[in-house]
Structure formats: structure tokens, C-alpha cells
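Below is a structure I'd like to ask you about.
As you look at this complex, bear in mind that one protein chain is not there, while each of the others sits in place.
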Amino acid sequence: MKTSERIIPDRLQSPIQRYLKSWETLLLAVAVAIFMANSFASPYFLNAWNLSDATFNFTEKAMIAFAMALLIISGEIDLSVASMIALASTAMGAAVQAGFGTPVLILVGLGTGVICGAFNGILVTRMGLPSIVVTIGTMSLFRGISYIVLGDQAYRGYPSDFTFFGQGYIWWVISFEFVLFLIIAIIYGVILHKTNFGRAIFAIGNNPTGALFSGIRVQRVKFILFLLTGFMSGIAAICLTSRLGSTRPSIAFGWELEIITMVVLGGVNILGGSGSIPGVVIAAFVMGLVTFGLGLLNVPGIVMSIVIGTLLIGVIAMPRIWKMVRSN
Amino acid sequence: MQAITQDKSSQDRTKPVLALDGVTKIFPGVRALSEVSLNLFPGQVMALVGENGAGKSTVVKVLTGIYQPNKGDILLNGKPIHFSTPQSAANAGITAIHQETVLFDELSVAENIFLGHAPRSNFGLIDWPEMERRSIEILAGIGADIDPNVKLRELGIANKHLVAISRALSIDASVVIMDEPTAALSHKEIEELYELVNKLRSQGKAILFISHKFDEIFHIADRYTVFRDGQFISDGLIEDIDRANLVKMMVGRDISQIFPSRDSQLGDEILSVENYTHATEFADISFSLRKGEILGFYGLVGAGRSELMQALFGITKLISGIIRIDGDEVVIGSPADAVSNGIVYVPEDRGKQGAITDLPIFQNITLPSLDRTSKNGFIRLAEEFKLARKYTKRIDLRAASLDTNVENLSGGNQQKIVIAKWLATQPKVIIMDEPTKGIDIGSKAAVHEFMAELADQGLAVIMVSSEIPEILGMSNRVIVMREGRIVSELTDNELKPETLVQYAAGINEKG
Partner (left out) sequence: MNSSLKHWFNMQQELTRKAKYMLKRLVTSREALLMLIILVLIGLVAIRFPRFITLSNLAGVFNDTSPLILLAIGQMIVILTKCIDLSVAANLALTGMVVAMINVAAPGVPVVVIIIVAVGLGAVMGAFNGLLVWKLDIPPIVVTLGTMTIFRGIVFLISNGKWVNSHEMTQAFKAFPRYELFGLPMMSWTAIIAVIIFFIVMTRTTLGRSFYAVGGNPHAATYAGINVGRSQFWAFTISGALAGLTGYLWVSRYAVAYVNVAGGFELDVVAACVIGGISIAGGIGSVGGALLGALFLGVIKNALPVINVSPFWQLAISGSAIIIAVALNARSNRNHGRIILKSAENTQ
């Protein structure tokens, strides 16, 4: 085969052009629209402290959503994240009862998350079980353990320096949680979009067989992703427990579905293979804005979920309906 | 849809029972069929001949209602008919044995045979005992010793194929389509198939027989039709044509396949395999390979060659076996291990195993080599593009840009990308599984030339192929496998087509 003289260009369109046509831009437009709508709808909206309060609605969930996004892009899913929060929180509460201080609490919280994540990871990668049913099982198991330990009681008495994580502010209205959320977003953004590991995640999600046949250690990558979701659940548990100041087994109930909604709304394909961290960030803001805005209008939580549910289906359905209408 | 009556006396053997008239089928970016004609006559076997990509499989799918033609007509007994679903084609008396096994592993053999047209009892409910009885009848009729109650996944490949044949026969059809029916069958089973074809022929059915084996075509067919690049080229009676002319029409030029002549300089032994054994796919495989050598692996479809290669590449787990690279025993537990030991694999299934088609070209090429283009795990795009440019030049790739997704390329170019990807890892042993399957003839020649070049540069090449001219034209040595075992190793003057076929099909063996 002769080495060709033909020059193939690297790219046909610049990255900027690609960004402008993307899901993220659409979502950003939606976010801006909601922001405007909210500021017209309620006089309390454009208040710095209120806005800061609003962020607490989504920061903890978003932290997990980043790890969940990576996992879903790789083709798996983890429905047990909320239960991992419950178990980590219970473990921390038990540690408090045993008299340990904040540093130990942090270790316990993170450690529980990682162990839970490892448990999921082994079942999925080592034993080859489908992640959706495995994590439905661990979802019940982890929270179930919390119920066995706590029953209908609650742990209280967290040390005062522990409350900083969930209730502290770094500067003016900017809370610690918000800063943490931003830092984590940047870290995950770099991991997914700028590293070999992130490249491997996309490859696996697009074609796990092809990735395996290209020498990627598919099972190892997936195991690490499960560890990450566990770890992030641990972080979220620390923040949430610190914010609430107590632990009940029902903590974070139903959060897994909101987190997945955040991820899918952020443009991540539930079947795997594509998605971005910026998208998830914007989706977090969208969900936070909607929840907060509706809250200001005294809309009950359960009606808010109709909006979120409709948003989820609508946002996924729109491009498909558009395509169908166009081809007719 | 009325089934066609089998009244032989009134059957006009000069009028086609099923015909395509000016049929065109277009997919995004590809014109699979351009105004083709095809006529199937009752009681006659029509061979459809053409290279890969000529449109044969598309014809089968149009005739069985899986695809609808964009233009042109399907004529049933002279009248235009429209198959909106596969069910309507079946109701019209058209049945097919497809090339790929489209059966259900979790259902029983009997249910696979009768799915969609199961015998009914009172109240319109499925009659399982009757289904079993009729299955036994049909299976016995083709000489298959299969229990109709076992789940399909418990059968071997050849038996699965027999079930596919039984399914086709379970419909009272007037047209029977067979797409490469003998690819996975042993010699005895092939003979039984010929008998079956004769029986169907005497029953007045029209048979469409697709095969790339000329021996079969000239043995069994009455007529031929040649397609090339989705177009009708010619048709006629088999007795009026010979092989050379048939090939000429298939390929469009007078060509005997030319393979690069090599002055093979064989170096030291680079690979040694001892007693590789798998639970169900192959057993007791031992062979060695030298630098600069092209070792061919021949056998029927389903002989276990790809499975062996995938085990060498670390995809599947063995029960036992030892492998040595450059004299050192190594453990290959995953493809990552294989690659780090210098063994790479260009798979048969390009789309699923070879490339990640939704990713851009340059990412496909750099995927196994990211350690070298990145820094501390962080991607360096400039380095990646550099690597991709270097290797796409080497393999003479044709594409709009390196950022284009692989799915938009032709089969030949996709194959080049898979090869480029592995060359970038600077391997010692390159395994190529059916390297030119489904590729146009121009790219075929290019791939062969390239393989010879690689061997001459000191790489060791293992080539799995089911095409005799390719195996004989390229290999220094040939190993023949049958039913998961090595049956023979051939060199020099043993390398003759007859010898290969004998060993592969087990002709000289009992049973």
C-alpha cells in the first residue's frame, strides 16, 4: 500500500460551531427563560439570600449527578444512591453516638459511600449482573439496614463544627455547598472531557464490545465509576446530614429519581455513549430554578414533580417529534 | 393473500411464479438495488450470483417483505403485489433461509420452527402436541436428529442452521429462498441439502439459491442471474455458461485474483501456542508462528477459528493452555494484556468489534495508544491528530476529515481504520479475521498488499479466511480446523483447493 499524498483535514467544523448547535445551548436558553419567568412571577426571587437558599435545593443532588452522569454514559445505572446517603448518614450518626468527632465522621461518611459503591461494583463487574436490578436490590438493602439500625428514631447531636458543611458560607451568600458543587463540577468536567479515562467512558458507552476489543479494561473502568457514585453519595450525605442536623432512615427518599432526571435533562443519553458535564450543570440550575420558583408561588411539592416529570419527557420528546414532523 | 395452488398440471414452467421488475432500493447514502430484474420459475433452481455488496441480501429482504422497494414491482404470477410486512410475504407462499440465523435461543426448536404460524386447536389456542408432531416430521425429512423440545441455545451451529431450514419448510411455500445455506454444514449435511433441493424442485417449487461457491452453483442450479453493484447484469441457463464467463460478469473485468508475490524471509519463532482448550468452542489447539510468516486458518463457518483467535486475544477464558511470546510464557487474561504483549486482533465483525462507529476516526485510531499521546492521563489533541494523520496516510484512507464518525465510511475504509489503529501500537503479531469480507475488490487488493508488506517488515500475521483463493494466495502455511479442532497443517505442495475442502468438510471421515 503506497503511503498516500492525500491530506485529510483534521476537522470540518470548529468546536465553537458544534457547541452552538448543541443540547447545552438549548438547555441554557430554557434556563434563562425560566429565570426570567421566575423574576416576573415573584418579587422575592431576585434576592441574593433567597437565591442562595435555592441552591441548596440542588447542590447535593448535583454532586451525585456528576458521578451518575459518568456511570450512565458508560452504559450502567445506579438507583441506590439515595439509599447510600441514608446508610452513610446512619453510620455517621452512630459514630456521633459513639463519641467521635467531625474528622472521624467525615471518614465514616465517605468510607460507607465507597464500600457501598464497591459492593455495587463487584456485583455488576465481577459477577456480570445487570446494574438496574442490582441497584434496585441494593437500594432496598442499604436503606433497609438504616431502618434496622434506626427504626423510627433519629440520630441527633452532631458536633457544632460539623454543621459547617451544610450550613456554612464561604463568602457573603456563597455557601460552602455551592463552592463544593462548583469544584466538583470542574473536576468531573475535566475527567470526562479531558482525560484518557473519560475517553474510555465514552468508548465503553458507545460500544462496550468495541472498547473491549480495543484493549480498554471495561470492567475496571466501570468498577471505578461505581466507586465514584458511592463516594459522591458519601459527600452528599455529609452535606445533607450537616444541613439537616439529624439522621432519619428516610433521609433523601426519592432522590435517585430526581438525580437521574437531572442527568437525562442535562442531555446524557440514558442508553449511554453521550453527554456532557456542562449540560448536567445547566440541568441542575434548571431544576433548582423551577423548584425554587414554584416554591415561592406556594406550589406544593407534589405538583412541582408534575412539572419536572413533564419537563423530562418533553425535553426528550421535542427533538424526536421535530424530526418526525420534518420528515413528513 | 392467497397461497398459490400446487396444481402441477396447470403449472406453466415457462412463466415465472415470482419476479422483480425494475426494483430499486435506496438507503441513506447507498443505492442497494438499481432497477433490477429477477425471475423465479416453478420447479427450477435459480442461482443468484454476485460479489459482496452486489445486492443479493437486499433482494432476499425485498422478496420476504422486510424491505419495501422504492421503485418497481414485485410480480406474483404476473400480478403486482405489495408486501407490507414479512407476514404478507409468508402468506403469499414465500419462505427463506437467511444467511444470519434469525432464531430465538430461549424458545424451543419446535416453537422456532412454527413461530408466527403455529398450529391451532379449539378456541384458536396454540396446539403444542401437534406442533411437536409436525416438527418431528419436518426435522426427520431433512435428516436432522434434533429433539424439538430442547431450547435452541442448546444446539450447535450446524443444528441451529438445520432448524432454520426446517422453519423455512414449515410454510407451505411455492418459493424457497436459500441464502448461503451450506456455509456451516458438514459434507454429509450438504449432500442432504442437495437432496432436499431436488425434492423441492420436483414438487414444483421455485428455488432461489444464493452461494459464492461455484461448485455448488454448477452442481445444483438450472439458471443463473448475475448482479453487480446493485445492478442486474445478465441471466440465463447454467448449461449455456462456464465459470470463467460467470466470474467475468460478476466482477466486470477479466480477472484472476492476483495476490502479491512474496519473497518470504521467515525469522525466528515469535508465537507458540500449546493445548489451548475451551469448554465448548475448541480443544487441543497447538501451533507456532514465525516472524515474517503469514499463517492461514481455513475451515467452514462455525469451525471455531474466530473463537480461537478471540481466546488468543484474551477475550474468552480457557480451561487450559499455554502461550509463549518470543519464548517467554505469558498470561493473556484480557485484550489489554494481549496488546501489551504485542498481539492485536482485527475482528470479523467490523462494526461491532472492530471500530466504535459513533466515534470519530481519529479517536478510533488513538484509542489503544492513548498512553502515548496523552500526558499524565490528560488528553493532548494535537498529539492524537498527529498519530492519526501518520497512520491514516500509511493506509491510504479516504474520508472527509479525521473528525468524521466512522459509521459514515465504506466497509473498506472502516477496515483500514481498524488496521491503522493496531499498527499504531507497533505490534508483533497481527491476527486478521476474514480481513476482506464484504469489501469491494479494489480495497481487497490493497489489504492483501498491505498484509504482505507487514509480513515483510517482520510482523507475524495470522489470517482467518473462508475464501480458498485468498488462503492459498496469501499464506505460507495453512491450518485447517473442523468442529473446534485442528485437523491438518498444510505447506507447499499440499496447498491445493481440493485438500483444503476435504479436511474442512471432513469428506474422508466416517459419519
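Letters A and B name the chains as they come in the text, with residue numbers starting at 1 for each one.
FYI, a residue touches a chain if its C-beta (ideal position, glycine included) is under 8 Å from a C-beta of that chain, and two chains touch if they have at least 3 such contacts.
Everything numeric in this text was worked out from a predicted model, so none of it was measured.
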Residue in contact with the excluded chain [from A:P9, A:G101 or A:G309] | A:G309
Considering the whole complex, which of B:L48, B:L76 or B:A90 touches the chain not shown?
-> B:A90
Sole touch to the unshown chain from A:A211, A:I260 or A:I277: residue A:I260
Could you tell which one of A:A29, A:A48 or A:I148 touches the chain left off the display?
-> A:I148
Contact with the hidden chain (one of A:V81, A:V134 or A:V221) = A:V134
Missing-chain contacts on chain A, rising order, are 77, 123, 127-130, 132-134, 136-145, 147-148, 151-152, 249, 257, 260-261, 264, 270-271, 300, 302-303, 305-306, 308-310, 312-313, 316-317, 320-321, 324
Considering the entire assembly, which residues of chain B contact the chain that has been omitted?
-> 64-66, 85-87, 90, 98, 102-107, 111, 115-116, 118, 124-126, 128, 149-150, 153-157, 159, 278-283, 302-304, 307, 316, 483-485
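In this text, only the chains that are shown with their structure count from here on.
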Any idea how many Å lie between the Cα centroids of chain A and chain B?
-> 44
Sites on chain B touched by chain A in the complex | 313, 315, 334-336, 338-339, 345, 347, 352-359, 362-364, 367-368, 370-371, 374, 377-379, 385, 389, 392-404, 421, 425, 446, 449-450, 453
For the chain A and chain B complex, residues of the former touching the latter = 1-4, 6, 8-12, 194-200, 202-203, 206-207, 209-217, 273-274
